[in-house]
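Read the structure below first, then the notes.
The complex appears here minus one protein chain, its other protein chains still in place.
The letters A and B name the chains in turn, as written, and every chain counts its residues from 1.
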């Protein structure tokens, strides 16, 4: 079964479902959304879920830069709900985080969000209540640029990646609390032990097992949750979301990772991708064969399929448990190729545990190209290769993979200046007990991070865990330090790989209270979260101390 | 400072390579014979200019993006780089552009220039400190304009000219072959409106 989708007109807005449009010409739009209980069989059995306007994902919201937006969101659930506009810069009362921005939306009630779309690009929206996002309360959000964009495309498709589980998300969290490796069916076995002995010798194998055993961590902790069906625009790989093109056209693909927990490595065999936007902000074009998209990130790429054939868009989960798949095809009748074999599940190494800081100094600025072509079979032990990351992405075709060091803002960022102070945030957690924290302190025990209005602050993330964490700041851009100075890109979500350090600079230009958290849903829900308060005259004593201590 | 020295050397090498590329392309064009080259036309002379067309090069697009031409017509292009990055105005067929892009990409790769783009090679980046110490005269790409007559690189904020006498080819494009730019749409079409004398 294939779902063919016509390209959306680039300049005109398209509205789906019960979305209504009051006025296009007046640069003001009224949109109505409902959050509903729905049923879905997307994962192979009919399950209760939550949707927006009755669908998963919710309808694509398409705004115009400069448009005054009115969004009426009605909660038809039996529990509180909310919608957060991910990546949008707006008044904090409109940010949609219950307990911080507002009280949430009670069952049966409607909350009216009002803000102006002062930016353009690819974003998304989702519930910020409980675990509703995993249950289906998310959708794409695109703001068309008021001025000419720095690229020209013939077609424009949104590719919203997500992970669906047939389980109740609350059960998923409960399972993790009861048995943290519940979903890890890629653990090292006795057989692996002997394979490693054959490859690297008994002594090396034992010392490797002892090293991990002492930490009581396992190199197989790639993803906390498995059993997912991965979706593109709500379609599973069999349903195969399909977009059309004419050979030679430039096709813009707006990738959004709306997953609760899943990172993807994205490739389109046969096509190079030119990355032109990251997190809604234009970057200097980078041609890549593959890119890794962390949870909550967005990347816009342009592809130019020249052949009259079908190209597969493959988003392979980083724990290699499945694909989200879509197809670009010149003809509706062209058969889609079969899904390729999943690559081997990665194994973390001591380098990922921050055991070799020297080698990882490169962090965000680094080119991981020298890791390409690395032989995973040699990675098990503590031998020479162990100092290379096991989780660093590689292109399936051995070609170019996007790294943060490639990201360079298209235009110099206006408020680029030296930070006045640095806040170190250690990303911490306890896989065994399954809770996650910042500086060893869970949200409910932590004081807010206080910023002075207008100040420029450097945030240094030090990942002390074995998981990657996509850190998301609400309300303000993070200027990711990729060594490009004023051309450092602006992001709303930055991926901090295990054992690595990464810095971002933030101008505290948005008064109010904001959420700041890991965007892995179950990490956020178990404490990897902070409130950020931007105020005119904060208590100065709180500014000097490291956050959370 | 070691870093800086390395970066400078890389940049110089890059410029050298670009020039070599330019020379290569120029040589191919200048070589006699071959309908291909006749069809796309040849460098024009100031004295025979029929029309002057101003094109702005921005990040990352041309304005205008389509120009009507007639075979035999000589056009002087005044090219202004309004953007923040280095851009090229290269006149050729899609195949020529593709080949040129591959060369440029290979060059980038062979130099392992992590994240560098032509802007920084040119010392135009505000953050590539110290580049101003270099003798700017040496870095000017001016020489290339002559060596590669169908192509000119224009630095941000600067202007350049290219004069071309068009042939009969109807698939000519003007393109920027800085990696990623052509792919994201920095290309315009020359639309053949017939022979010049027909009007």
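Methods note: a contact is a pair of C-beta atoms (placed from the backbone, for glycine too) under 8 Å apart; a residue touches a chain by one contact, two chains touch by 3 or more.
Keep in mind that, in the parts below, contacts and distances are computed from a predicted model.
Engineer: Considering only the chain that is not displayed, what protein name does its UniProt record carry among "NADH-quinone oxidoreductase subunit H", "Vitamin K-dependent gamma-carboxylase", "Copper resistance protein B" or "Xylose transport system permease protein XylH"?
Structural biologist: Its UniProt record gives the name "Copper resistance protein B".
Engineer: Would you list the chains present here that the left-out chain is in contact with?
Structural biologist: A
Engineer: Out of A:175, A:207, A:239 or A:334, point to the residue that touches the absent chain in the complete complex.
Structural biologist: A:175
Engineer: Would you mind spotting which of A:104, A:419 or A:497 touches the chain that isn't drawn?
Structural biologist: Once the missing chain is taken into account, the touching residue is A:104.
Engineer: Per the definition of touch given earlier, which of A:306, A:320, A:442 or A:458 contacts the omitted chain?
Structural biologist: Answer from the full complex: A:442 touches the omitted chain.
Engineer: For chain A, enumerate the residues touching the unshown chain of the complex.
Structural biologist: Touching the chain left out of view, chain A contributes residues 97-100, 104, 128, 130, 173-175, 177-179, 182, 185-191, 210, 213-214, 216, 430, 432-433, 435, 442-445, 515, 524-527, 529.
Simple rule for what comes next: only the chains that are shown with their structure count from here on.
Engineer: Which stretch or stretches of chain A touch chain B in the complex?
Structural biologist: Against chain B, chain A makes touches at 148, 150-153, 250, 272, 274, 276, 284-287, 302, 304, 365-367, 369, 405-406, 408, 410-412, 482-487.
Engineer: Quick check: in the complex, which residue numbers of chain B touch chain A?
Structural biologist: 58-61, 65, 84-85, 105, 112, 114-115, 117, 125-127, 179-181, 183-186
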